[in-house]
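Note that this complex is displayed minus one protein chain, with the remaining chains in position.
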Amino acid sequence: MADLALAQALDPEAAVAGRRRLMARVLIYGILGLFALVYIVPLLVVVMNSFRDQPEIARNGLISLPQSFGLDAWWSAWDSYCIGGNCEGMKRYFFNSLWMTIPATLISTMLGAMNGYVLSKWRFRGSEILFTCMLLGVFMPGQISLMPWAFILGKLGLSNSVVGLVVVHCVQGLSFTTLFCRNYYISVPDDLIKAARIDGAGFWRIFWKIILPLSPPILIVTVIWQFTGIWNEYLFGVVFTSGSQQPITAALVALTAGGTTASAYDVMSAAVLIGALPPLLVYFLGGKYFVRGLTQGAIK
Amino acid sequence: MSTLTINDLRKSFGLVEVLKGINLEARTGEFIALVGPSGCGKSTLLAMIAGLETVTAGEIRIGGRLVNSVAPKDRDIAMVFQSYALYPTMTVRQNMLFGMESRGVPKDEQVAAIKRVAALLQIEPLLERKPGQLSGGQRQRVAMGRALVRDPKLFLFDEPLSNLDAKLRVDMRTEIKKLHHRVGKTTVYVTHDQVEAMTLASRIAVMHQGEVQQFDEPQTIYDRPANIFVAGFMGSPAMNFIPAELSTIDGSDAVSFPGHGGGLTTLKLHRSAPAGISGRRVILGIRPEHLSRNNPEVRGKEGLATLVAPVEVVEPTGAETMAVLRVGELEVVGRFTPDEAPRMGEDMIVSVDMTHACLFDPATQRLI
Partner (left out) sequence: MGLENYFSLWANRRWNVAYTNLFLFSGFYVLGSMAVGLLLAILIDQRVRAESVWRTIFLYPLAVSFIVTGTVWSWLYNPSSGIELLVRNLGWSNFSFALASDRQYAIYAVIITGVWQSSGFAMALFLAGLRSVDGDIIKAAQIDGASTFRTYRRVILPVIAPIFLAVAVVQIQFAIKTFDLVAALTRGGPGISTTFPAIYVYDLMFQRGQIGEGAAAAMMMLVALAVVLVPYSLFVVWRRRREGQNG
């Protein structure tokens, strides 16, 4: 070790190379650190402001080190803050979102798995065309389907209801879940299905006993994708529901739109965090699968 | 009594006809090998026997029963796949149980069957493992085990050994042969390895472009190939084909073709050619092992003819030595024992064993 250092000290070329390497490392970490700061600061600001009191925020601005600490803003945001004349805080909208997201996620994932199974393993005349149509659904902007959905929900008597949103999200999400599952099942060897057929297993038995046990990786990806997507969705929420039926994204916009009330940044920060927490939690717990979903959703 | 009968079976995918009128028949207990180059329709034929592909025309009978539209599970067959197709999420035991459970076989019978087959294939220690934890050879064994527990009428194998390395393949080949001997089930075995077909099968069907070129016992296929394709496909190195003309020498039939130094080489035929075709063009087929050095011991043996050929390449493999000889414009491969092996550049005097020579019609490609 000492010999090596000596040799390096004596070898000017090695010394130069070593210094350049060090510089490069410093540069790499420097740039990464800078960007990380830009990415982290907004989150940090919101988190800190949710614990500061409003007078202090008004005095020092949003971006400054906290000098007070309190949980009042969180309680107020959850329980009693007034949004559009309704003083119940975010909890109602939080649960609206939850009762919309969980069933819609589970149903659309299950349906997607079955669609994917049929489209990859039981091809029939026209199944490719059907699949192409479903693909189009992935790219369709939500605006196109607003009017038809408004009509259908009206007919079903589900206008302005969380159940209506569940229906919309199940169907709208189907193209993505089908795409994910089909692309995954395509890589399951056909021989497996043939072997099972010779073994006497039928359509459903093959699905339950062979396909589903192979599916956890893709089901996790799909569930995470759907959960974050549906939770974060805004357009359908704001168009098809109003007042107490709105999901949390729509409520957040209503909350901050009514921001004339002297901008209660402490409470609004807490409210924003309440709205961001579930998907963030999912992201931190299942990050690997989240990223996999992103890359697969994009490249295919 | 035949277990499998196939009559004029056809299969088209869209406009492409993949199988063009196949006729096959397997007697009970027989081991049939289907060989042919890639894409000739072997797997398709097997899948149709299994019921995994629909029949376009013709009929398939298993045990006398017409099964054209019978579901795979009701055909009383078992199949071993090239990829093994073991269910990856199940243990070896569950893999073997799956088929019996699907069919509702009584529990005690299931247990007994697993015990019997696991002992037969010596896979008892593997029963609780998942396929991912097995080596290639072990997976192969389990795949056969899964087929065997069912005790079906007919076994189908689709290139079961082609994913194994060379040595293991030879071992498993022997094993399959022993197994068939012991179990005695009718078997259809797809392979593109002609050695496998020769060693295992009681009869071989050579397929090419969706047609069965020849269906016969291995030795017959080897000695009297029905046409040039079969002759070239079976045997390695392949049979040498020399365009020649029928002639006579010393009053008996012979073939002549351009040989060493531009002169005409004439070889006397062992069997006399059918009458009335003298002067006609033929293709002479000679297997590499029927060439040997012309030495005193073999001289005077019946049916030998000699020719002179320069040696161009010598490839020793240890047990034997291959050599490329020049005959006129052609290259002819010979297979020699190491002690009679030619040297590079030598003008070798070669004895040709004409008792095994084949003659083909250049127009129809068929054996004369």
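Note that the chains are named A and B in the order they appear, and that numbering of residues resets to 1 at the start of each chain.
Definition applied: a contact is a pair of C-beta atoms (placed from the backbone, for glycine too) under 8 Å apart; a residue touches a chain by one contact, two chains touch by 3 or more.
The structure presented is a predicted model; accordingly, all values stated were derived computationally and were not measured.
S.K.: Among the chains present in the display, which ones are touched by the chain that isn't there?
M.R.: A
S.K.: Touch as defined at the start, partner being the missing chain; which of A:A15, A:A36 or A:L156 qualifies?
M.R.: A:A36
S.K.: Using the document's definition of touch, tell me which of A:A17, A:C133, A:I186 or A:L280 contacts the absent chain.
M.R.: Residue touching the absent chain, from the options given: A:L280.
S.K.: Considering the complete complex, identify which of A:L62, A:C82 or A:V188 is in touch with the unshown chain.
M.R.: Per the contact definition at the top, the residue touching the missing chain is A:L62.
S.K.: Among A:A201, A:V221 or A:V239, which residue is in contact with the omitted chain in the full complex?
M.R.: A:V239
S.K.: Using the document's contact rule, name the residues of chain A that touch the chain not shown here.
M.R.: Considering the whole complex, chain A reaches the absent chain at 28-29, 31-32, 35-36, 38-40, 42-43, 45-46, 57, 60-64, 139-144, 146-147, 228, 231-235, 238-239, 249, 252-253, 256-257, 263, 265, 268, 272, 275-276, 279-280, 282-284, 287, 290-291, 294-295, 298-299.
The working rule: only the chains that are shown with their structure count from here on.
S.K.: Hey, how far is the Cα centre of chain A from the one of chain B, in Å?
M.R.: The computed centroid separation for chain A versus chain B comes out at 57 Å.
S.K.: In their shared complex, at which residues does chain A touch chain B?
M.R.: Chain A residues touching chain B: 189, 191-192, 194-201, 205, 209-210, 213-214.
S.K.: Name, in rising order, each residue of chain B that touches chain A in their complex.
M.R.: 47, 50-52, 71-73, 77-79, 81-85, 87-90, 98-99, 102-103, 146, 150
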